[in-house]
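Can you keep this structure in mind? I'll have questions shortly.
Note that this complex is displayed minus one protein chain, with the remaining chains in position.
Letters A, B and C mark the chains as written, and numbering starts fresh at 1 in each.
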Amino acid sequence: MNIAVVGAGYWGPNLARNFRSSDAWNLAAICDLDIERARRVAEAVGGAPVTTQLADVLADPLIDAIAIATPAGTHQRIALAAFDAGKHVMVEKPLASSRAAGSEMVRRAEERGLVLMADHTYCYTPAVLKIRELIADGFLGDILFVDSVRINLGLIQPDVDVFWDLAPHDLSIMDFVLPGGLDVESVAAHGSDPLRTGKSCVGYLAMPLARGAMAHVHVNWLSPTKIRQMVIGGTQRTLVWDDLNPQQRVSVYDRGVDIAEVSKATTTDARSAHISYRLGDTWAPALPEGEALAGVAAEFAAAIRDGRPARTSGDAGLRVLSVLEAAAASLQGSGAPQSMTAPIAA
Amino acid sequence: MNIAVVGAGYWGPNLARNFRSSDAWNLAAICDLDIERARRVAEAVGGAPVTTQLADVLADPLIDAIAIATPAGTHQRIALAAFDAGKHVMVEKPLASSRAAGSEMVRRAEERGLVLMADHTYCYTPAVLKIRELIADGFLGDILFVDSVRINLGLIQPDVDVFWDLAPHDLSIMDFVLPGGLDVESVAAHGSDPLRTGKSCVGYLAMPLARGAMAHVHVNWLSPTKIRQMVIGGTQRTLVWDDLNPQQRVSVYDRGVDIAEVSKATTTDARSAHISYRLGDTWAPALPEGEALAGVAAEFAAAIRDGRPARTSGDAGLRVLSVLEAAAASLQGSGAPQSMTAPIAA
Amino acid sequence: MNIAVVGAGYWGPNLARNFRSSDAWNLAAICDLDIERARRVAEAVGGAPVTTQLADVLADPLIDAIAIATPAGTHQRIALAAFDAGKHVMVEKPLASSRAAGSEMVRRAEERGLVLMADHTYCYTPAVLKIRELIADGFLGDILFVDSVRINLGLIQPDVDVFWDLAPHDLSIMDFVLPGGLDVESVAAHGSDPLRTGKSCVGYLAMPLARGAMAHVHVNWLSPTKIRQMVIGGTQRTLVWDDLNPQQRVSVYDRGVDIAEVSKATTTDARSAHISYRLGDTWAPALPEGEALAGVAAEFAAAIRDGRPARTSGDAGLRVLSVLEAAAASLQGSGAPQSMTAPIAA
Partner (left out) sequence: MNIAVVGAGYWGPNLARNFRSSDAWNLAAICDLDIERARRVAEAVGGAPVTTQLADVLADPLIDAIAIATPAGTHQRIALAAFDAGKHVMVEKPLASSRAAGSEMVRRAEERGLVLMADHTYCYTPAVLKIRELIADGFLGDILFVDSVRINLGLIQPDVDVFWDLAPHDLSIMDFVLPGGLDVESVAAHGSDPLRTGKSCVGYLAMPLARGAMAHVHVNWLSPTKIRQMVIGGTQRTLVWDDLNPQQRVSVYDRGVDIAEVSKATTTDARSAHISYRLGDTWAPALPEGEALAGVAAEFAAAIRDGRPARTSGDAGLRVLSVLEAAAASLQGSGAPQSMTAPIAA
C-alpha cells in the first residue's frame, strides 16, 4: 500500500522513516507547505517524492492512505478531505483540536468505510503492550487507582497548554490498558501559570473512575528532573511503569492490602480487623526490543487489510479529546469538577 | 526544666527518649491511661516516673511543660487543662481534630502567656532546615510551584483518612519553608476509597497560592513503592528533596525557563520569543547528621526561655488544620475547590 | 542460659542489646577494662551487672557463654581462657588476628566439646539467608563468578588495613552462601596507600575458585559514595544483592549466556555457534524484616542446645582468616598470587 506523510515538522520525519522501513508500506510522498522542509525529510530517509500540494496527493489514485502530522487545528480539515477522497487516515495526537471536530472525523470515516487511526505511539511500546496484556489477563485484579506523572523541563508551546501537550500521552495509555477504556465520570483540572506565559505550565487532572477508583495525571513543563512514571494499583497486584529505567521498566508488586468482604452492618472496628497486608515478591517481565512507530505502521496496515478499527481507533482519540475538553472546562471553572457527557464506548 | 510526656503509644517513646537525652530537659514523668505501656516506655529510656493521672502531672508545680502524644481528638482538652495549670505545651501533629479546637488552644496559650508548639518533626530535619534557609536567602527566587508526593503501603488507620494521616507532614513542611507560610487561596481535595474502607486511601490536594503559583500534595496508602519527594520550583532555581536518597537528599538545579519581562501589549508570538532555557549545574549541599526530635526538644526549651513563639508555633499548626478542614469540605463537595477563610498570619 | 559480653566498645553495645532482648539468653554481665564504658552500655540496655575482671566472669559457674567484642589481637587469649573455664564462645569478626591463633581456638573448642561461633552478622540478614537458600536449591545453577564491592568514605583504622577491616564481611558471606564454603585456590591482593597512611586504603582481592570460577572483592575507604553490592553469576540465573536499596535488595535475573555442551574436538568457531542469550524476567523475592543480630543470638543458643556447630562456625571464621592471611602475603609480594594451603572443609 502507498502512503503519504502530510506535515514534515517535528513528528513527520519519524513517520516517514518508519513507513519507509515498513514491509507493509511504500512511502509515496511527503507533503509540506514548506518544500525545503519536505525535501530534507525525504533525503534523510533515502529519497521520496515531495510536494506542497495536498490536493495532488489526495487526487492520486495510487495513494491508499495518509498520515497527518500537522498542527492539531488542521487535522479535521485534512482528514475530512482525505476521507472524501477515499483515503485511510492516521492522525498524530491529539486527534483534533476539539471534541466536535474529532466526532465529525470519526463519523465521516464510518460513513466512508475507511480506517481512522489515532497515532497513540506509546501504546505500541513493548512496555505498554505488556501492561495491557497483564491487566486483560486479570493479573492485577480490579483496578483501584492509576497515577501518572510526566514532568520535565519542556518547551513552552506557543499554541497549547501543558494539558494538551503532554496529557494525551497519559490519557491514551490509560484508554489502551484499562478494561473498557478511559471511562471517567468527571474531570477536575488544576493548572498553574506562574511564569505568566498565558497558559498552564503545571497541571493536574483528577478523574474518578467507576467503582470508586481514581485516575490522576500530573504534567509539568517546569521540572528540572524528568519523571515518566505510571502506577496502576489493583486488588491483586500493583504495577509500576518507570519509562526512564531501561533496566527495569515494568515492575509488578505482589504487595498490597487485603480486605475481607464484610457486611454493611459491620462496624468500623470490625472492618479494620479484616484488613491485612501482603508483602510479596516483585517481578519484572522481560520486554522485547522494538520501535513503537514500527508497530503503529504495522497496525495501520493490518486494520485496513482486515477492515477493522485500529487498536488505537478514532474513538480512542475521541475519548482522549473528551477528557481534554472537560479538563479545559474545569480549568475555566477554577478547578470545579466537570461531568463527562455522552461517553464513547470502548 | 521538667517535662512530662502524655501518651505512651506510637510517638510517645520517641518523645521520651529525646527529652531524656536533651540537655535542656529533665524527663519528669510519663503519663498514660495504660500504666503498663507507660512503664515499658520508662524502662526503655532508662527509667522515669510513671502515672495514669494527668491531673497529678498538671498539679505538680515542678513540671514546666508537657508534650502531648495522644489521639488527636483529645489534644484540645489536655492542652487547655495544661494551660490553665500554667504549663507550656507541645502537641503531636495534627494540632487538634478541628480548626475550632486548634483556635481555642492558640487563644488560651496567648491569654496565659505560655508557649504552644506544634511538633512538626520533619521541619527540624537537616534537609528541611536547609531548604528553608535556601528559600529565605532567595536562592530559588520566587516560588512557582511545590509538588509533594508521600506514598507507601501504609496502615489503613481506623480513625482518620489518608489526608489527615499523611498530609500534615507535607503541609507543615510547606508552611515552614515558604516565605509567609502556607498561604493558600483555596483547596480542592480528590480522594478515592477503592477498597471501600469507609475513608479515602488515595488523595490529592490542589492548592493555588498567591501570584499564580500552585502547591500540590499526593498521599497514598496503597502504593507498593515508597516515594517521599518534594519539588520546589522557583524563578531562579528548582529544588528536589528526595528523602529516601540518603546519598543526595537535596538537589538544587540551576536549570529552568527564563521569561523576559514583556509589556501587556505583547502578542503571544512575541512572548514566546522571549522564553529561553537554562541547562545549568546541579548542586547538592552537604547536610549535617542529627535526629530531628532533638531539635524539636531544643526549640521547645529555647522558645520558653526566650518567651517567643516556637518556630513551629500553634499558629503553624492552625494553618495546617485550616487546610485539612477545607480539604475535608472539598471532599464532601466531590472535589469542588473550597476557599480558605480568615487566613492566619505567618 | 547466661551470657557475658566482653568488650563495650563499638560492637559490644549491639551484642548487649540483642542478648538482652533474646528469649534464649539472660544478659549476665558486661565486662570492659573501662568500667565507665561498661556502665554506659549497661544503662543503655536497661541495666546489667558490670565488671572489669574477666577472671571473675570466667570463674562464675552460672555463666554459660561469652561474646567477645574486643580488638582482634586479644580474641585468642580470651577465647582460650573461656574454653578452659568451660564456657561457649562467640567472637566478633575477624575470628583472630592470625590463622595460627584461630586454628588453636578451633582446636581447643573441639577438645573441650564447646561451641565456637564466628559472629558473621551479615549472614543472618534476611537477604543473605535468602541468597544461601536460593543457591542451595540450585536456583542459580553452578556458580560462575562472585563480585563484591564494599566502598565508602570510611574511618582509617589505626590497627588494620582496609582488607582486614572490610573484607571479612564479603568473605564470610561468600563462605556462607557458596556450596562447599569459601574454597579459593589462590589469592592475589592489590592494595594502595595513596595518602601514605602506612596501610592499604583501597584494596582488591582476586580469588580463583574451583572449575574456572572467580571471586573478587573491592574494598575502599576513600570512596565518597557508598556501594555495597554483590553479583553472583550462575549457569541458570544471576543474582544481584544491593544492600543499600531497601525497596529491592535482592534481584534474580533469568538472563544469561547459554553454551551448548560441545565435545573437546570442537573448534572455536563451532563453539561460538553454540552460544545463545536469554533475556528473561527479573524477580525480587520478598524479604522478611528482622535484625540480624537477633538471629546470631538465637543461632548461638541453638548450637549450644543441640550440641552442633553454629552455622557460622569457628571453621568458617578460620576460612576467612586463611584468605586474609594469604592476601597479606600476596600484598607483601606486590600482588603475586598466593596459593591457599591446607583448606578447611566446609
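In the analysis below, contacts are C-beta pairs under 8 Å (C-beta built on N, C-alpha and C of every residue); 3 or more make two chains touch, one makes a residue touch a chain.
Since we're looking at a predicted model, the values are computed, not measured.
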Among C:R77, C:R132 or C:H190, residue touching the chain not depicted: C:H190
Contacting the left-out chain in the complete assembly, out of C:G9, C:G46, C:P208 or C:P309: C:P208
Where the unshown chain meets subunit A, residue by residue: 43-44, 46, 225-226, 247
Residues of subunit C in contact with the chain not shown: 142, 144-145, 147, 151, 153, 156, 158, 186, 188, 190-198, 201-202, 204, 206, 208, 211-214, 216, 218, 220-225, 231, 233, 235, 238, 240, 251, 253, 255-257, 259, 268-269, 271-272, 275, 277, 279, 334-337
Subunit B residues touching the omitted chain (full complex): 248, 254-255, 279-286
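What we mean here is this: only the chains that are shown with their structure count from here on.
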Farthest chain (mean CA position) relative to subunit C: A
Between subunit B and subunit C, centroid-to-centroid distance (C-alpha), Å: 43
Residue list for subunit A, restricted to those that touch at least two other chains: 255, 279
